[in-house]
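All protein chains but one are shown at their positions in the complex.
Each chain carries a letter (A, B and C) given by its place in the written order, and its residues are counted from 1.
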């Protein structure tokens, strides 16, 4: 990671060492926007963008994302954190998170045989569209190894054990991830992960489901879609929770299909939607634009 | 109905008395297109458009829609029907339906309090966008009476009985419809119709469901959509069968929503999708563009 | 206008007498968000939503829209305006506009023969989807008079003079509008307005152009679109300026077409896009979500 690493946009940019993002959330009450911006004003911050959401202005939850610059940010970071602790946590009872602009999320991608979501993410990282650093790709198959390494990204093969004992494979994956990544992306990874694995990983996991959830939960959604005769097929990117296909939705999209499309056509056309939806969700997560509101997401997607 | 009644397009057109639509379907086999067009050629037909679908070219089902003109069609209609019976039914074992261009479908619209789908259909009929004649509007409420009559369409109020005995109301509706209509459209009609009613009506019924089926089957789909935190909401137009919300889908569409949209916003924005989807489905049905393939539809939607 | 007049959403709501919207814009500089929210905090304002945009965080233009409540707003409005004048205008050199929640925009709609945009706006007002009060409809034809009056809205017929002398008709329209409206909407009004008229009207004018501007500027865009063989047709809502079809764009949308669509089909399908785009643009304007940035718009569209 160097100072010329691209962050966003198609042209390389210097990492914004003086830039940071502040996320604040909690029970809504009067004056929150003023309080938060006052803390930043004390550090002569220049607010670049501010997004705010109250799910119920009279007694609901409050969410704010503020991107700002502070001259010589690194030197002042600790003092700013202390001020946030005093004013935001202690006084207002809110939760906050401060992410320096120099901090780029380290990502592991888990895939199986299908390459469409995986290669699209690797390509978008390379051209600087997603501000992430892909630390590794893990697959239960070897099909994608050469393509991954062409992007100068390490590839690890962790076969899934047959039958019920997946714990050895999961343990191997946990060991690879531990301390190395801030986000795990399941790019059409065809193994169901155990609740224990989710606990141990300890970082957010984003999955792409190949249907417009909550329609066609579970396996073989394109076949089910063909059988039901739907006129649109879709894809859903969501955070993974212990409840399969029930995690908070980050993004969804659809494409029109007709009676003339076979189940194979649906799969082929759906692949395009899957990679777009997953790329948007990962981009928004890596730009700290997604906040959790219980089982829903607040997405300041620009 | 006069010779200047508009059929399609924004400018009134003379009814195409020499035009007809032929629908053919059945088990696929070699030479069907040639056979059908040969029959038409014997009557010096000029084919205006031909759509064809085989769900499996080697042993599946065959569907064909042909629009054509025959000079002095009315005089030759019986002879053409006899030829179709001989060549299509007897020889090939296929089903056919011949719809003269002068035959415009008579439609009853059933509505409740919400007016968005109802008024949109009435307005589209008036401007000549849907080739149908709305014979009557029936509602279990009186809210929309004045608006309906402004379009010079009869309005009948049939209140629904409280509790379990809906049979009297349904019988009254059946009596109004009997012999008078070729299609019933449920434009956000909030009563569940009994299987007996469906039998007695004896014409196709199109319903608009305010969700992207099969997601959010049943009541209150917008509330359920808000609770699930979906990023798209949709609407589905389908033929009504005895299985609630399970009939063959004619059309669907969606609109993007965000965390900032309340359940009321979803309802308001969904209303726009509902009326568009229903209008398309009714238009395609009235133009004889929809054929049934088991539980699915074949839509030659242009 | 009564306390039960609907403002937004499908259910009537009491007018938010304690709610207001503050628009601020001008040359960007450090601390603007903090300054603005400090002024509001002095009045114990509860911020409901805040949108902000800087077209260049380092030396560009700044735009902020804040919706808030202040208990007993009417009594405090003058004091708040004085504080804004001191702190926002005098000290920071910014422009501001304070719009009470009880103030609903009075709108005149100008139409010709086509009714699709006009009726859609009237219907959306009636159901409470657009927070506006349609004061009158003016047309150079009488075709739509009965439909307009069915919505309990006054209709005025102002024929356009043949040839070059439109000044009499324009003078009559100005007299009708003077002091009565806050916005003029051209709902497919087929007369070109003179620069003198634009000056005299003195309120914003929104037009719907039936193409995806800047493609197909001028007359007969659907015919031009058919001739060029485009695969999408569109509509554009924009503020009217002295340069025909060159005003700031508020919203645009498109629909897919094929080789099988005739010019009449394009016109019919385009009508659906036109009424949707115009309705969104008028809604956003009436909700004070549109700000001008030179020749472009900033649309805080939610």
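As a working rule, contacts are C-beta pairs under 8 Å (C-beta built on N, C-alpha and C of every residue); 3 or more make two chains touch, one makes a residue touch a chain.
Quick caveat, the model's predicted, so the values are computed rather than measured.
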Sole contact to the chain not displayed, among B:52, B:133 or B:262: B:52
Per the touch definition above, residue among B:40, B:132 or B:277 touching the missing chain: B:40
Residues belonging to chain B that touch the chain removed from view: 30-34, 37-38, 40-41, 44-54, 57-58, 69
Residues from chain C at the interface with the omitted partner, ascending: 53, 55, 212-216, 227-232, 234, 248-254, 258-260, 293, 295-299, 301
In chain A, positions touching the absent partner: 9-11, 49, 115-116, 119, 123, 127, 129, 146-147, 150, 258, 260-262, 264-265, 267-268, 271-272, 276, 302
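Here, only the chains that are shown with their structure count from here on.
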Chain closest to the middle, measuring from C-alpha centroids that were averaged per chain: C
Chain whose average C-alpha position is farthest from chain B's own: A
Distance between the centres, which are taken as Cα means, of chain C and chain A, whole angstrom: 37
Rounded Å distance, chain A centre to chain B centre (Cα mean): 43
Interface hub residues of chain B, defined as touching at least two other chains: 258, 260
